[in-house]
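First up is the structure itself, then whatever we jot down about it.
Just one protein chain is left out here, and the rest sit where they should.
Labels for the chains are A and B, by order of writing; each one numbers its residues from 1.
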Amino acid sequence: MTAFFAFIGMLCLCLSMTRHQRDVLGRLLSTRLSSGLRGAGWVVLFLSFGVALPDGVLAILRWIGELSFAALAVVATCAILPSWRRWAGRR
Amino acid sequence: MKDGFRQTMALAHSWAGLFPGWLLYAVFLTGSLTYYRQEISQWMRPELSGAAVDPQAPLHAVERLRQIGADARLWRIDLPDARNPVTEILWKGKEGGFRSDLLDPRTGEALRARQTMGGDFLFYFHFDLNAPGRIGRWLICFAAIAMLVAIISGIITHRRIFADFFTFRPRKGQRSWLDAHNVAGVVALPFYLMISFTGLVTLTSMFMPWAIQRAYHGDMAAYARDLAGRGIAPVVLHARPMASPPLSSETVDHVVKRAEGLWRGGRAGRILVDDPASGHATVTVERRDSDGISYDLPWLRFEGDGRLVARHDGGGPAVTTQGWLYGLHLARFSGAGLRFLFFLSGLLGTAMMATGLILWVVKRRPKDVARARPTAAERTNVAVIAGLPIAIASLLLANRLLPFGLPGRMAWEASAFFLAWIAALVNALWMTPARAWIWQGRWLGLLCLAAPVPQLFVPGSGLFAWIGSGDMVRASVDMALVATGLLALGITTLMKARRSVARA
Partner (left out) sequence: MALVKQAAPGRKAVLNRIAAALGGGYAVAALAASTLAVMLPGPAIEAAVTAHLLAYLLFVLVALAVFVPRRGATAWAIVLLPCAVFLLAGWLGSRG
(Lines give C-alpha, C1' and ligand atoms only; values in the text may rest on other atoms or scores of the structure.)
Protein backbone atom coordinates (compact mmCIF):
# COMPACT_ATOMS: atom_id res chain seq x y z
CA MET A 1 0.00 0.00 0.00
CA THR A 2 2.69 2.48 1.00
CA ALA A 3 4.64 1.56 -2.13
CA PHE A 4 1.67 2.52 -4.28
CA PHE A 5 1.27 5.85 -2.48
CA ALA A 6 4.98 6.48 -2.83
CA PHE A 7 4.74 5.92 -6.58
CA ILE A 8 1.76 8.26 -6.95
CA GLY A 9 3.48 10.91 -4.85
CA MET A 10 6.67 10.73 -6.84
CA LEU A 11 4.70 10.82 -10.10
CA CYS A 12 2.95 14.01 -9.02
CA LEU A 13 6.24 15.62 -8.07
CA CYS A 14 7.74 14.61 -11.40
CA LEU A 15 4.86 15.93 -13.47
CA SER A 16 4.86 19.21 -11.56
CA MET A 17 8.07 20.10 -13.37
CA THR A 18 7.82 21.69 -16.83
CA ARG A 19 10.74 19.67 -18.17
CA HIS A 20 8.93 16.40 -17.61
CA GLN A 21 5.55 17.73 -18.66
CA ARG A 22 7.07 18.47 -22.04
CA ASP A 23 8.66 15.06 -22.41
CA VAL A 24 5.88 12.91 -21.02
CA LEU A 25 2.64 14.74 -21.76
CA GLY A 26 3.81 16.66 -24.81
CA ARG A 27 2.52 19.95 -23.46
CA LEU A 28 2.94 22.31 -20.55
CA LEU A 29 0.42 22.42 -17.76
CA SER A 30 -0.78 25.67 -16.23
CA THR A 31 1.29 27.03 -13.35
CA ARG A 32 -1.64 26.52 -11.01
CA LEU A 33 -1.91 22.86 -11.98
CA SER A 34 1.84 22.43 -11.64
CA SER A 35 1.89 23.90 -8.15
CA GLY A 36 -1.13 21.82 -7.29
CA LEU A 37 0.64 18.68 -8.43
CA ARG A 38 3.72 19.55 -6.43
CA GLY A 39 1.64 20.10 -3.29
CA ALA A 40 -0.34 16.93 -3.89
CA GLY A 41 2.86 14.98 -4.40
CA TRP A 42 4.34 16.05 -1.07
CA VAL A 43 1.04 15.41 0.72
CA VAL A 44 0.80 11.90 -0.67
CA LEU A 45 4.41 11.17 0.32
CA PHE A 46 3.78 12.38 3.86
CA LEU A 47 0.61 10.30 3.97
CA SER A 48 2.57 7.21 2.97
CA PHE A 49 5.01 7.97 5.80
CA GLY A 50 2.10 8.37 8.16
CA VAL A 51 0.78 4.95 7.16
CA ALA A 52 4.20 3.38 7.80
CA LEU A 53 4.96 5.18 11.06
CA PRO A 54 2.68 3.24 13.45
CA ASP A 55 4.27 -0.03 12.37
CA GLY A 56 7.61 0.91 13.86
CA VAL A 57 11.20 1.25 12.77
CA LEU A 58 11.19 -1.69 10.37
CA ALA A 59 8.22 -0.19 8.50
CA ILE A 60 10.01 3.15 8.28
CA LEU A 61 13.11 1.46 6.85
CA ARG A 62 10.87 -0.28 4.33
CA TRP A 63 9.23 3.09 3.53
CA ILE A 64 12.61 4.67 2.73
CA GLY A 65 13.38 1.80 0.37
CA GLU A 66 9.95 2.02 -1.25
CA LEU A 67 10.45 5.77 -1.79
CA SER A 68 13.69 5.12 -3.62
CA PHE A 69 12.23 2.54 -5.95
CA ALA A 70 9.06 4.53 -6.49
CA ALA A 71 11.27 7.36 -7.73
CA LEU A 72 13.15 4.92 -9.94
CA ALA A 73 9.88 3.55 -11.31
CA VAL A 74 8.75 7.09 -12.13
CA VAL A 75 12.03 7.78 -13.94
CA ALA A 76 11.62 4.58 -15.94
CA THR A 77 7.98 5.37 -16.73
CA CYS A 78 8.81 8.89 -17.86
CA ALA A 79 11.63 7.59 -20.02
CA ILE A 80 9.44 5.02 -21.75
CA LEU A 81 6.16 6.98 -22.05
CA PRO A 82 7.28 9.34 -24.87
CA SER A 83 8.25 6.32 -27.01
CA TRP A 84 4.88 4.67 -26.28
CA ARG A 85 3.05 7.85 -27.23
CA ARG A 86 4.98 8.10 -30.46
CA TRP A 87 4.31 4.46 -31.22
CA ALA A 88 0.60 4.88 -30.43
CA GLY A 89 0.46 8.08 -32.50
CA ARG A 90 1.88 6.32 -35.52
CA ARG A 91 -0.74 3.57 -35.48
CA MET B 1 34.23 30.27 -2.50
CA LYS B 2 31.55 27.79 -3.43
CA ASP B 3 32.70 27.86 -7.04
CA GLY B 4 36.23 26.86 -6.10
CA PHE B 5 34.88 24.15 -3.84
CA ARG B 6 32.63 22.90 -6.60
CA GLN B 7 35.39 22.89 -9.20
CA THR B 8 37.93 21.14 -7.01
CA MET B 9 35.36 18.66 -5.75
CA ALA B 10 34.15 17.97 -9.29
CA LEU B 11 37.70 17.29 -10.41
CA ALA B 12 38.42 15.11 -7.39
CA HIS B 13 35.20 13.17 -7.95
CA SER B 14 35.67 12.68 -11.65
CA TRP B 15 39.41 12.39 -12.07
CA ALA B 16 40.22 10.59 -8.85
CA GLY B 17 37.00 8.61 -8.87
CA LEU B 18 38.32 5.89 -11.15
CA PHE B 19 40.22 3.71 -8.72
CA PRO B 20 37.73 3.99 -5.84
CA GLY B 21 35.04 3.38 -8.44
CA TRP B 22 36.46 -0.01 -9.43
CA LEU B 23 36.91 -0.91 -5.79
CA LEU B 24 33.44 0.14 -4.72
CA TYR B 25 31.84 -1.57 -7.72
CA ALA B 26 33.30 -4.84 -6.44
CA VAL B 27 32.26 -4.06 -2.87
CA PHE B 28 28.69 -3.16 -3.83
CA LEU B 29 28.18 -6.14 -6.14
CA THR B 30 29.48 -8.75 -3.72
CA GLY B 31 27.90 -6.86 -0.83
CA SER B 32 24.47 -6.94 -2.48
CA LEU B 33 24.79 -10.69 -2.98
CA THR B 34 25.84 -11.01 0.66
CA TYR B 35 22.30 -10.01 1.67
CA TYR B 36 21.44 -13.48 0.41
CA ARG B 37 24.54 -15.34 1.54
CA GLN B 38 22.59 -17.89 3.58
CA GLU B 39 20.46 -18.65 0.53
CA ILE B 40 23.56 -18.92 -1.66
CA SER B 41 25.19 -21.19 0.94
CA GLN B 42 22.15 -23.44 0.85
CA TRP B 43 22.33 -23.54 -2.94
CA MET B 44 26.01 -24.44 -2.75
CA ARG B 45 25.18 -27.40 -0.46
CA PRO B 46 22.47 -29.09 -2.50
CA GLU B 47 22.86 -32.31 -0.50
CA LEU B 48 21.24 -30.62 2.47
CA SER B 49 17.98 -29.99 0.66
CA GLY B 50 15.17 -31.03 2.95
CA ALA B 51 16.85 -30.00 6.17
CA ALA B 52 14.38 -28.11 8.30
CA VAL B 53 14.22 -26.20 11.53
CA ASP B 54 13.17 -28.18 14.59
CA PRO B 55 12.35 -27.05 18.12
CA GLN B 56 14.29 -30.07 19.41
CA ALA B 57 17.46 -28.83 17.74
CA PRO B 58 19.19 -27.78 21.01
CA LEU B 59 18.45 -31.19 22.56
CA HIS B 60 19.89 -33.09 19.63
CA ALA B 61 22.90 -30.79 19.42
CA VAL B 62 23.82 -31.32 23.06
CA GLU B 63 23.39 -35.09 22.70
CA ARG B 64 25.80 -35.02 19.80
CA LEU B 65 28.28 -32.82 21.61
CA ARG B 66 28.23 -35.17 24.59
CA GLN B 67 29.21 -37.97 22.22
CA ILE B 68 32.03 -36.29 20.38
CA GLY B 69 33.14 -33.39 22.57
CA ALA B 70 32.49 -34.63 26.06
CA ASP B 71 35.78 -33.34 27.47
CA ALA B 72 35.77 -30.04 25.64
CA ARG B 73 36.25 -26.72 27.42
CA LEU B 74 33.60 -24.92 25.41
CA TRP B 75 30.58 -25.93 23.39
CA ARG B 76 28.95 -23.59 20.93
CA ILE B 77 25.64 -24.30 19.22
CA ASP B 78 24.32 -22.08 16.46
CA LEU B 79 20.65 -22.87 16.25
CA PRO B 80 18.96 -23.28 12.87
CA ASP B 81 16.53 -20.76 11.42
CA ALA B 82 14.46 -20.52 8.27
CA ARG B 83 17.26 -19.03 6.21
CA ASN B 84 19.88 -21.46 7.48
CA PRO B 85 18.14 -24.70 8.49
CA VAL B 86 21.19 -26.48 9.87
CA THR B 87 22.55 -26.68 13.39
CA GLU B 88 26.19 -25.71 13.58
CA ILE B 89 28.17 -26.99 16.51
CA LEU B 90 31.66 -26.00 17.55
CA TRP B 91 33.77 -27.31 20.38
CA LYS B 92 37.08 -26.26 21.84
CA GLY B 93 39.41 -29.04 22.84
CA LYS B 94 41.37 -29.19 26.09
CA GLU B 95 44.56 -28.04 24.39
CA GLY B 96 42.78 -25.31 22.43
CA GLY B 97 41.86 -25.66 18.81
CA PHE B 98 38.34 -25.59 17.47
CA ARG B 99 36.41 -28.23 15.61
CA SER B 100 33.03 -27.77 14.06
CA ASP B 101 30.32 -29.76 12.38
CA LEU B 102 26.94 -29.33 10.75
CA LEU B 103 23.95 -31.25 12.09
CA ASP B 104 20.46 -32.03 10.93
CA PRO B 105 18.23 -30.07 13.33
CA ARG B 106 15.69 -32.88 13.51
CA THR B 107 17.99 -35.74 14.39
CA GLY B 108 21.31 -34.34 15.47
CA GLU B 109 23.01 -36.51 12.90
CA ALA B 110 26.02 -35.04 11.16
CA LEU B 111 25.19 -33.73 7.72
CA ARG B 112 27.38 -34.71 4.87
CA ALA B 113 27.73 -31.84 2.47
CA ARG B 114 30.41 -30.82 0.03
CA GLN B 115 33.12 -28.69 1.54
CA THR B 116 32.44 -25.15 0.50
CA MET B 117 32.57 -21.65 1.92
CA GLY B 118 29.18 -21.07 0.36
CA GLY B 119 27.94 -17.50 0.27
CA ASP B 120 30.51 -16.60 2.92
CA PHE B 121 33.12 -16.39 0.18
CA LEU B 122 31.32 -13.37 -1.27
CA PHE B 123 30.77 -11.99 2.23
CA TYR B 124 34.49 -12.00 3.03
CA PHE B 125 35.41 -10.76 -0.40
CA HIS B 126 33.14 -7.75 -0.06
CA PHE B 127 35.05 -6.34 2.91
CA ASP B 128 38.42 -8.03 2.48
CA LEU B 129 38.91 -8.44 -1.30
CA ASN B 130 41.02 -11.51 -0.48
CA ALA B 131 44.00 -9.18 -0.69
CA PRO B 132 47.22 -9.93 1.22
CA GLY B 133 47.12 -8.97 4.89
CA ARG B 134 44.61 -6.25 5.61
CA ILE B 135 45.26 -4.19 2.47
CA GLY B 136 41.81 -4.85 1.11
CA ARG B 137 40.07 -3.66 4.28
CA TRP B 138 42.20 -0.52 4.53
CA LEU B 139 41.51 0.39 0.92
CA ILE B 140 37.80 -0.19 1.39
CA CYS B 141 37.70 1.97 4.52
CA PHE B 142 39.38 4.89 2.74
CA ALA B 143 37.08 4.35 -0.22
CA ALA B 144 34.10 4.52 2.16
CA ILE B 145 35.31 7.88 3.49
CA ALA B 146 35.79 9.08 -0.08
CA MET B 147 32.28 7.91 -0.91
CA LEU B 148 30.76 9.78 2.05
CA VAL B 149 32.66 12.90 1.00
CA ALA B 150 31.50 12.47 -2.59
CA ILE B 151 27.86 12.00 -1.58
CA ILE B 152 27.72 14.94 0.82
CA SER B 153 29.61 17.29 -1.46
CA GLY B 154 27.39 16.12 -4.30
CA ILE B 155 24.30 17.14 -2.34
CA ILE B 156 25.84 20.52 -1.56
CA THR B 157 27.13 21.32 -5.03
CA HIS B 158 24.55 19.72 -7.31
CA ARG B 159 22.88 22.95 -8.30
CA ARG B 160 19.62 21.50 -9.45
CA ILE B 161 19.41 18.34 -7.40
CA PHE B 162 15.61 18.51 -7.16
CA ALA B 163 15.04 19.69 -10.69
CA ASP B 164 17.29 16.93 -12.03
CA PHE B 165 15.89 14.27 -9.73
CA PHE B 166 13.76 12.50 -12.33
CA THR B 167 15.84 13.40 -15.37
CA PHE B 168 16.85 10.57 -17.62
CA ARG B 169 17.33 11.14 -21.33
CA PRO B 170 17.88 7.82 -23.08
CA ARG B 171 19.86 7.25 -26.26
CA LYS B 172 21.83 10.47 -26.00
CA GLY B 173 25.29 8.97 -25.49
CA GLN B 174 27.34 10.64 -22.80
CA ARG B 175 24.30 12.58 -21.59
CA SER B 176 22.42 9.36 -20.93
CA TRP B 177 25.29 7.84 -18.95
CA LEU B 178 25.49 11.00 -16.84
CA ASP B 179 21.74 10.94 -16.23
CA ALA B 180 21.84 7.26 -15.30
CA HIS B 181 24.72 7.88 -12.89
CA ASN B 182 22.89 10.80 -11.31
CA VAL B 183 19.57 9.01 -10.96
CA ALA B 184 21.22 5.90 -9.50
CA GLY B 185 23.21 8.10 -7.17
CA VAL B 186 20.39 10.26 -5.88
CA VAL B 187 17.43 7.92 -5.70
CA ALA B 188 18.97 5.66 -3.02
CA LEU B 189 20.95 8.38 -1.22
CA PRO B 190 19.79 7.49 2.31
CA PHE B 191 20.92 3.90 1.74
CA TYR B 192 24.36 4.94 0.47
CA LEU B 193 24.94 7.28 3.41
CA MET B 194 23.85 4.57 5.83
CA ILE B 195 25.74 1.68 4.29
CA SER B 196 29.08 3.46 3.95
CA PHE B 197 29.04 4.94 7.45
CA THR B 198 27.88 1.72 9.09
CA GLY B 199 30.44 -0.19 7.06
CA LEU B 200 33.15 1.89 8.68
CA VAL B 201 31.67 1.08 12.08
CA THR B 202 32.01 -2.65 11.41
CA LEU B 203 35.73 -2.28 10.70
CA THR B 204 36.52 0.02 13.63
CA SER B 205 38.83 -2.36 15.45
CA MET B 206 41.15 -2.26 12.47
CA PHE B 207 40.63 1.19 10.98
CA MET B 208 40.06 3.39 14.03
CA PRO B 209 41.15 1.38 17.08
CA TRP B 210 42.78 4.32 18.84
CA ALA B 211 39.93 5.03 21.20
CA ILE B 212 39.87 1.38 22.30
CA GLN B 213 43.65 1.25 22.49
CA ARG B 214 43.74 4.29 24.72
CA ALA B 215 40.80 3.44 26.96
CA TYR B 216 41.77 -0.22 27.41
CA HIS B 217 45.56 0.13 27.25
CA GLY B 218 45.69 -2.11 24.20
CA ASP B 219 43.61 -4.92 25.71
CA MET B 220 41.26 -5.62 22.78
CA ALA B 221 39.89 -8.70 24.51
CA ALA B 222 38.73 -6.60 27.47
CA TYR B 223 36.97 -4.27 25.05
CA ALA B 224 35.22 -7.19 23.37
CA ARG B 225 34.10 -8.51 26.76
CA ASP B 226 32.77 -5.12 27.84
CA LEU B 227 31.02 -4.67 24.52
CA ALA B 228 29.10 -7.93 25.00
CA GLY B 229 28.33 -7.03 28.58
CA ARG B 230 30.50 -9.80 29.95
CA GLY B 231 33.14 -7.57 31.48
CA ILE B 232 31.11 -5.10 33.45
CA ALA B 233 29.92 -6.96 36.55
CA PRO B 234 26.83 -8.61 35.12
CA VAL B 235 23.71 -8.55 37.19
CA VAL B 236 24.50 -11.50 39.44
CA LEU B 237 21.21 -12.87 40.57
CA HIS B 238 22.34 -15.82 42.67
CA ALA B 239 25.59 -16.80 44.34
CA ARG B 240 27.30 -19.74 42.65
CA PRO B 241 26.42 -23.08 44.20
CA MET B 242 29.03 -25.68 45.28
CA ALA B 243 28.71 -28.16 42.47
CA SER B 244 25.81 -29.31 40.35
CA PRO B 245 25.24 -32.59 38.51
CA PRO B 246 26.85 -32.83 35.03
CA LEU B 247 25.00 -30.96 32.36
CA SER B 248 22.23 -32.88 30.64
CA SER B 249 20.65 -32.15 27.32
CA GLU B 250 17.27 -31.79 29.00
CA THR B 251 18.68 -29.01 31.18
CA VAL B 252 20.00 -27.16 28.17
CA ASP B 253 16.69 -27.58 26.39
CA HIS B 254 14.82 -26.37 29.48
CA VAL B 255 17.14 -23.41 29.82
CA VAL B 256 16.63 -22.37 26.21
CA LYS B 257 12.86 -22.45 26.64
CA ARG B 258 13.13 -20.43 29.85
CA ALA B 259 15.25 -17.86 28.05
CA GLU B 260 12.73 -17.55 25.24
CA GLY B 261 10.03 -17.14 27.84
CA LEU B 262 11.99 -14.45 29.68
CA TRP B 263 12.38 -12.64 26.37
CA ARG B 264 8.62 -12.89 25.90
CA GLY B 265 8.71 -14.81 22.67
CA GLY B 266 12.17 -13.78 21.57
CA ARG B 267 14.17 -16.58 19.99
CA ALA B 268 17.47 -18.12 20.97
CA GLY B 269 20.20 -17.90 18.38
CA ARG B 270 23.35 -19.25 19.99
CA ILE B 271 24.09 -21.40 23.01
CA LEU B 272 27.47 -21.35 24.71
CA VAL B 273 28.37 -23.93 27.34
CA ASP B 274 31.46 -23.34 29.44
CA ASP B 275 33.19 -26.40 30.95
CA PRO B 276 30.39 -28.81 30.11
CA ALA B 277 32.16 -31.80 31.65
CA SER B 278 32.81 -30.21 35.02
CA GLY B 279 30.29 -29.70 37.74
CA HIS B 280 30.44 -25.97 37.24
CA ALA B 281 29.09 -25.73 33.72
CA THR B 282 27.31 -22.52 32.74
CA VAL B 283 24.98 -22.14 29.79
CA THR B 284 24.74 -18.76 28.07
CA VAL B 285 21.85 -18.28 25.69
CA GLU B 286 22.25 -15.44 23.20
CA ARG B 287 19.22 -13.95 21.52
CA ARG B 288 18.87 -14.51 17.79
CA ASP B 289 20.42 -11.64 15.81
CA SER B 290 17.40 -11.40 13.51
CA ASP B 291 15.13 -10.60 16.48
CA GLY B 292 16.12 -6.95 16.63
CA ILE B 293 17.93 -4.30 14.69
CA SER B 294 20.79 -3.90 17.14
CA TYR B 295 23.79 -6.21 17.01
CA ASP B 296 24.22 -5.72 20.75
CA LEU B 297 22.65 -9.10 21.50
CA PRO B 298 20.93 -9.73 24.83
CA TRP B 299 21.98 -12.90 26.64
CA LEU B 300 21.06 -14.90 29.71
CA ARG B 301 23.42 -17.13 31.70
CA PHE B 302 22.28 -20.15 33.69
CA GLU B 303 23.96 -22.51 36.09
CA GLY B 304 24.11 -26.23 35.40
CA ASP B 305 21.03 -26.75 37.54
CA GLY B 306 19.03 -24.27 35.47
CA ARG B 307 19.17 -21.21 37.71
CA LEU B 308 19.60 -17.76 36.15
CA VAL B 309 22.85 -16.15 37.32
CA ALA B 310 23.51 -13.27 34.95
CA ARG B 311 21.93 -11.34 32.15
CA HIS B 312 22.69 -8.63 29.61
CA ASP B 313 19.85 -6.64 28.14
CA GLY B 314 21.78 -3.97 26.27
CA GLY B 315 24.60 -1.60 26.92
CA GLY B 316 24.75 2.11 27.59
CA PRO B 317 23.80 4.75 24.99
CA ALA B 318 27.05 4.56 23.00
CA VAL B 319 27.12 0.77 22.89
CA THR B 320 23.45 0.72 21.90
CA THR B 321 24.05 3.27 19.14
CA GLN B 322 26.96 1.24 17.82
CA GLY B 323 24.83 -1.88 18.02
CA TRP B 324 22.19 -0.19 15.89
CA LEU B 325 24.71 1.04 13.35
CA TYR B 326 26.38 -2.37 13.12
CA GLY B 327 23.01 -4.09 12.90
CA LEU B 328 21.81 -1.75 10.15
CA HIS B 329 24.76 -2.72 8.01
CA LEU B 330 24.25 -6.46 8.38
CA ALA B 331 20.47 -6.17 8.10
CA ARG B 332 19.97 -9.56 9.75
CA PHE B 333 16.69 -8.24 11.14
CA SER B 334 15.09 -7.80 7.74
CA GLY B 335 12.21 -9.92 6.54
CA ALA B 336 11.82 -10.97 2.92
CA GLY B 337 10.44 -7.65 1.64
CA LEU B 338 12.90 -5.38 3.39
CA ARG B 339 15.82 -7.66 2.52
CA PHE B 340 14.85 -7.45 -1.14
CA LEU B 341 14.74 -3.64 -0.92
CA PHE B 342 18.22 -3.62 0.62
CA PHE B 343 19.42 -5.96 -2.12
CA LEU B 344 17.98 -3.75 -4.87
CA SER B 345 19.51 -0.68 -3.24
CA GLY B 346 22.88 -2.42 -3.29
CA LEU B 347 22.43 -3.27 -6.95
CA LEU B 348 21.55 0.37 -7.60
CA GLY B 349 24.79 1.33 -5.90
CA THR B 350 26.59 -1.12 -8.13
CA ALA B 351 24.92 0.53 -11.13
CA MET B 352 25.92 3.95 -9.82
CA MET B 353 29.55 2.88 -9.74
CA ALA B 354 29.39 1.16 -13.12
CA THR B 355 27.71 4.09 -14.90
CA GLY B 356 30.24 6.43 -13.31
CA LEU B 357 33.13 4.33 -14.57
CA ILE B 358 31.68 4.13 -18.07
CA LEU B 359 30.96 7.86 -18.05
CA TRP B 360 34.59 8.51 -17.10
CA VAL B 361 35.76 6.69 -20.19
CA VAL B 362 33.09 8.02 -22.55
CA LYS B 363 33.87 11.61 -21.56
CA ARG B 364 37.49 11.20 -22.50
CA ARG B 365 36.95 9.42 -25.79
CA PRO B 366 38.53 11.36 -28.65
CA LYS B 367 36.25 12.52 -31.47
CA ASP B 368 37.72 10.06 -33.94
CA VAL B 369 36.53 6.93 -32.20
CA ALA B 370 37.44 4.52 -34.97
CA ARG B 371 41.13 5.38 -34.98
CA ALA B 372 41.59 5.89 -31.23
CA ARG B 373 43.70 3.45 -29.25
CA PRO B 374 41.78 1.94 -26.34
CA THR B 375 43.05 3.21 -23.02
CA ALA B 376 43.99 1.19 -19.99
CA ALA B 377 40.96 2.63 -18.20
CA GLU B 378 38.60 1.36 -20.89
CA ARG B 379 40.11 -2.11 -20.74
CA THR B 380 40.05 -2.21 -16.94
CA ASN B 381 36.41 -1.19 -17.01
CA VAL B 382 35.55 -4.29 -19.00
CA ALA B 383 37.72 -6.48 -16.79
CA VAL B 384 36.05 -5.18 -13.64
CA ILE B 385 32.44 -4.51 -14.64
CA ALA B 386 32.02 -7.67 -16.71
CA GLY B 387 34.86 -9.66 -15.18
CA LEU B 388 33.60 -9.75 -11.60
CA PRO B 389 30.18 -11.16 -12.49
CA ILE B 390 31.97 -13.74 -14.64
CA ALA B 391 34.13 -14.67 -11.65
CA ILE B 392 31.08 -15.05 -9.41
CA ALA B 393 29.26 -17.19 -11.96
CA SER B 394 32.40 -19.32 -12.31
CA LEU B 395 32.52 -19.80 -8.55
CA LEU B 396 28.96 -21.10 -8.59
CA LEU B 397 29.56 -23.36 -11.57
CA ALA B 398 32.76 -24.70 -10.01
CA ASN B 399 30.76 -25.54 -6.89
CA ARG B 400 28.68 -27.81 -9.07
CA LEU B 401 31.48 -29.35 -11.13
CA LEU B 402 34.19 -30.00 -8.54
CA PRO B 403 34.04 -33.55 -7.13
CA PHE B 404 32.35 -33.99 -3.75
CA GLY B 405 35.32 -35.44 -1.90
CA LEU B 406 38.06 -33.41 -3.52
CA PRO B 407 40.67 -32.45 -0.91
CA GLY B 408 41.06 -28.71 -0.53
CA ARG B 409 37.77 -28.17 -2.29
CA MET B 410 37.25 -24.71 -0.82
CA ALA B 411 40.57 -23.54 -2.21
CA TRP B 412 39.68 -24.95 -5.61
CA GLU B 413 36.39 -23.04 -5.66
CA ALA B 414 38.25 -19.85 -4.78
CA SER B 415 40.75 -20.57 -7.53
CA ALA B 416 37.95 -20.90 -10.05
CA PHE B 417 36.77 -17.44 -9.02
CA PHE B 418 40.18 -15.82 -9.43
CA LEU B 419 41.22 -17.72 -12.55
CA ALA B 420 37.99 -16.72 -14.28
CA TRP B 421 38.63 -13.11 -13.34
CA ILE B 422 42.17 -13.27 -14.64
CA ALA B 423 40.86 -14.77 -17.88
CA ALA B 424 38.47 -11.82 -18.19
CA LEU B 425 41.37 -9.43 -17.61
CA VAL B 426 43.47 -11.14 -20.27
CA ASN B 427 40.56 -10.99 -22.66
CA ALA B 428 40.12 -7.28 -21.94
CA LEU B 429 43.81 -6.63 -22.59
CA TRP B 430 43.88 -8.67 -25.76
CA MET B 431 40.69 -7.60 -27.56
CA THR B 432 39.40 -4.13 -28.20
CA PRO B 433 37.00 -3.04 -25.44
CA ALA B 434 34.11 -3.01 -27.88
CA ARG B 435 34.59 -6.67 -28.73
CA ALA B 436 35.58 -7.61 -25.17
CA TRP B 437 32.27 -6.31 -23.80
CA ILE B 438 30.39 -8.56 -26.21
CA TRP B 439 32.57 -11.60 -25.54
CA GLN B 440 32.36 -11.23 -21.80
CA GLY B 441 28.65 -10.47 -21.88
CA ARG B 442 28.13 -13.74 -23.74
CA TRP B 443 30.43 -15.64 -21.38
CA LEU B 444 28.51 -14.31 -18.41
CA GLY B 445 25.23 -15.35 -19.96
CA LEU B 446 26.45 -18.84 -20.74
CA LEU B 447 28.00 -19.38 -17.31
CA CYS B 448 24.83 -18.26 -15.55
CA LEU B 449 22.67 -20.51 -17.70
CA ALA B 450 25.07 -23.42 -17.21
CA ALA B 451 25.22 -23.23 -13.42
CA PRO B 452 21.78 -24.77 -12.72
CA VAL B 453 22.34 -27.59 -15.22
CA PRO B 454 24.66 -30.12 -13.48
CA GLN B 455 22.28 -30.56 -10.55
CA LEU B 456 19.50 -31.58 -12.93
CA PHE B 457 21.36 -34.85 -13.43
CA VAL B 458 21.26 -35.66 -9.73
CA PRO B 459 18.10 -37.58 -8.84
CA GLY B 460 15.79 -35.62 -6.57
CA SER B 461 17.78 -32.46 -7.05
CA GLY B 462 17.91 -29.56 -9.46
CA LEU B 463 15.51 -26.76 -10.25
CA PHE B 464 12.40 -28.82 -11.06
CA ALA B 465 12.83 -31.24 -8.18
CA TRP B 466 13.25 -28.33 -5.80
CA ILE B 467 10.11 -26.62 -7.02
CA GLY B 468 8.32 -29.91 -6.56
CA SER B 469 9.62 -30.52 -3.05
CA GLY B 470 9.05 -26.91 -2.02
CA ASP B 471 12.74 -26.00 -1.64
CA MET B 472 12.06 -22.48 -2.87
CA VAL B 473 15.38 -21.11 -1.60
CA ARG B 474 17.49 -23.22 -3.93
CA ALA B 475 14.95 -22.92 -6.72
CA SER B 476 15.06 -19.11 -6.42
CA VAL B 477 18.84 -19.02 -6.74
CA ASP B 478 18.58 -21.20 -9.86
CA MET B 479 15.89 -18.94 -11.28
CA ALA B 480 17.92 -15.84 -10.49
CA LEU B 481 20.85 -17.39 -12.35
CA VAL B 482 18.69 -18.13 -15.38
CA ALA B 483 17.26 -14.61 -15.34
CA THR B 484 20.72 -13.07 -15.05
CA GLY B 485 22.00 -15.25 -17.86
CA LEU B 486 19.15 -14.30 -20.17
CA LEU B 487 19.53 -10.63 -19.26
CA ALA B 488 23.27 -10.73 -20.01
CA LEU B 489 22.70 -12.41 -23.37
CA GLY B 490 19.88 -9.99 -24.18
CA ILE B 491 21.92 -6.89 -23.41
CA THR B 492 24.89 -8.28 -25.32
CA THR B 493 22.73 -8.90 -28.37
CA LEU B 494 21.38 -5.35 -28.17
CA MET B 495 24.92 -3.99 -27.89
CA LYS B 496 26.05 -5.99 -30.90
CA ALA B 497 23.05 -4.84 -32.95
CA ARG B 498 23.64 -1.20 -32.08
CA ARG B 499 27.31 -1.50 -32.97
CA SER B 500 26.54 -3.08 -36.35
CA VAL B 501 24.10 -0.26 -37.08
CA ALA B 502 26.72 2.32 -36.10
CA ARG B 503 29.31 0.74 -38.31
CA ALA B 504 27.01 0.42 -41.33
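In this text, a residue touches a chain if its C-beta (ideal position, glycine included) is under 8 Å from a C-beta of that chain, and two chains touch if they have at least 3 such contacts.
This structure is a prediction, so every number in the text was calculated from the model and none was measured.
Where does the absent chain touch, in terms of which shown chains it meets?
B
Decide which residue listed in B:Leu200, B:Val382 or B:Ala488 touches the omitted chain of the complex.
That would be B:Leu200, which touches the missing chain.
Can you work out which residue in B:Ile212, B:Val384 or B:Ala436 touches the chain that's missing from view?
In the full complex, the listed residue that touches the missing chain is B:Ile212.
Please pick, from B:Asp3, B:Glu95 or B:Asp368, the residue that touches the omitted chain in the full complex.
B:Asp3
Looking beyond the chains shown, say which of B:Leu74, B:Leu129 or B:Val149 touches the absent one.
B:Val149
Touching residues of chain B against the unshown chain: what are they?
For chain B, the residues touching the absent chain are 1, 3-5, 7-9, 11-12, 15-16, 142, 145-146, 148-149, 152-153, 197, 200-201, 204, 208-216, 223, 226-227, 231-232, 315-319, 321-322, 325.
In this section, only the chains that are shown with their structure count from here on.
Going by the contact rule set out above, which residues of chain A touch chain B in the complex?
Touching chain B from chain A are residues 10, 13-14, 17, 19-20, 57-58, 61-62, 64-66, 68-69, 71-72, 74-76, 78-79.
List the residues on chain B that touch chain A in their complex, please.
Interface residues on chain B, with respect to chain A: 163, 165-170, 183, 187-188, 190-191, 293, 333-335, 337-338, 341-342, 344-345, 348.
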